[in-house]
Structure formats: C-alpha cells, structure tokens
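With one protein chain held back, the other chains of the complex are shown just where they sit.
Entry: chain A
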Amino acid sequence: MIELNDVHKSFGKVEVLKGITASVEKGEVVCIIGPSGSGKSTILRCINGLESYDRGEISVEGLKVDRDAPSIVNIRTQVSMVFQRFNLFPHRTALENVVEGPLFVKKEPRAQVLERGRALLAQVGLAEKADAHPPQLSGGQQQRVAIARALAMQPKAILFDEPTSALDPELVGDVLGVMRKLADDGMTMVVVTHEMGFARDVADRVLFIDGGVIVEQGPAKSVLNQPQHARTQDFLRRVLHPL
C-alpha cells in the first residue's frame, strides 16, 4: 500500500536518507525505531509530502507522492498523521478539531460529520471533552483528540511521529492503548517510536534505521529479541538498559 523505493533526501549538505526501500502492506503495523537524527521522522514526513525527497520514489496505493502536484491533497486525505507535539488547533474545540478536515477539505455533510466526530471522541475516551479547547486538556488528552482528528478523515493509513515522546510518563499508556485498539481493528499504521514494549507487542514488523539507511528489518519479535546486526544490538541495549 505504501511503497518506498531507493528514497534519498538531503537537508543542505547533510544526507539524512541514503536510499530507503521499504513497503507497508494493508492492515500492517510497522514500527520505525532508531537513534535520534537517524531519519525516522523524515521518512514519515516524506510519505505524506510534508517534506520533499530528492531521489527515488514513494507511492501510496500506486499514486506517486509529489508534494508539488495537486494529487498530494488526495494522498493526504488518505494518509493521516499524528504529531509528536499534537498540533491541535488551539482556537477550536476538541470536536471542531476532529471535524475540520471532513467538513472543510472533504466537504462532507455537516450533521453526519458531527455525529462521527462525537463517536470518534467517545472511541478515544473523551466524549465529555467535546467542547473543551486544547489548552484545557492534558497532553495525553490532546494526543487522543489528535488521533480522533486523524481518524475522522477515514484514512487508509495513519502515520504516527513519536506520538508519546512529549507526554508525561503516566499519560503514555492511555495513548498507546488507543493505538493498540486501532491496530487490533486492522488500521494500517506506521509508527516512529521509542516505546519498545509497544513495538514488540503491537507491531507486525520493525525497521531499525541508523544513519539514513535501514540497518535491519523483520518481524517485531525477532528484531527486538534477537537483533542480528551489531548496531541494532547496541541501540536496543542502550534503550532497554540505559543504566
């Protein structure tokens, strides 16, 4: 469903992606792990055209991702994104955040969208917060609204960019719980994360990225429990046993 073929990307003179080839099948949960600055987030941002890429090709359901082409709107309405820092619209209520895309981009009928919006807020456990503005919500609540906003687009896949990295530790569980349920329901998900427990328990596949290349990939349990590559072993040791 999502295909990356030899994708290269530089920021100025620094090459952050040095030939990424990977694919994500429908219904699959793929976690991308790796050290900071390895290019994990850049891959996600290239998939929905928030970032351009220099060489290679990315396609979503056969449609080439080109951020300067009109078709990018089509891709973005099919591939939603959840950000590390939530990026909710602070001047709109939780419900308004959720319905913004369906109402103003997809131009769906209002009553129907509002009903779906409320149902989605209930799904992420925030039915009673529909009229709250983001600054009145905790980080974990804001991120769950952001997930509802992504779901409201009725996407074929959701990209998660370190969705729990900006949260207080005690709020991480709520967000991961919502994500796990989505995975169980068959949503296609690409998750950049440092939550190794989530990757092991929920992901079908794990990609370990370092220095702009995929160092190792495979079924989540085998990569995380028996990493083959020395760099993967070193990274996992440092993440799992920081002391």
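Note that a residue touches a chain if its C-beta (ideal position, glycine included) is under 8 Å from a C-beta of that chain, and two chains touch if they have at least 3 such contacts; residues count from 1.
Quick note on the criterion: contacts and distances are computed from a predicted model.
Student: If you had to name the missing chain as UniProt does, which of "Amino acid ABC transporter membrane protein (PAAT family)", "NADH-quinone oxidoreductase subunit L", "SoxAX cytochrome complex subunit A" or "Phenylacetate-CoA oxygenase subunit PaaC" would it be?
Tutor: UniProt lists the chain that is not shown as "Amino acid ABC transporter membrane protein (PAAT family)".
Student: Which one, A:Met153, A:Leu176, A:Val190 or A:Val215, makes contact with the chain that was left out?
Tutor: A:Met153
Student: May I ask which residue of A:Lys26, A:Lys64 or A:Arg85 touches the chain that does not appear here?
Tutor: Of these options, the touching residue for the absent chain is A:Arg85.
Student: Sort through A:Asn5, A:Ser59, A:Thr77 or A:Gln217 and give me the one touching the missing partner chain.
Tutor: A:Thr77
Student: May I ask you to list the residues on chain A that touch the chain which is not drawn?
Tutor: 48-50, 73-74, 76-77, 80-81, 83, 85, 87-91, 100-101, 104-106, 135, 149, 153
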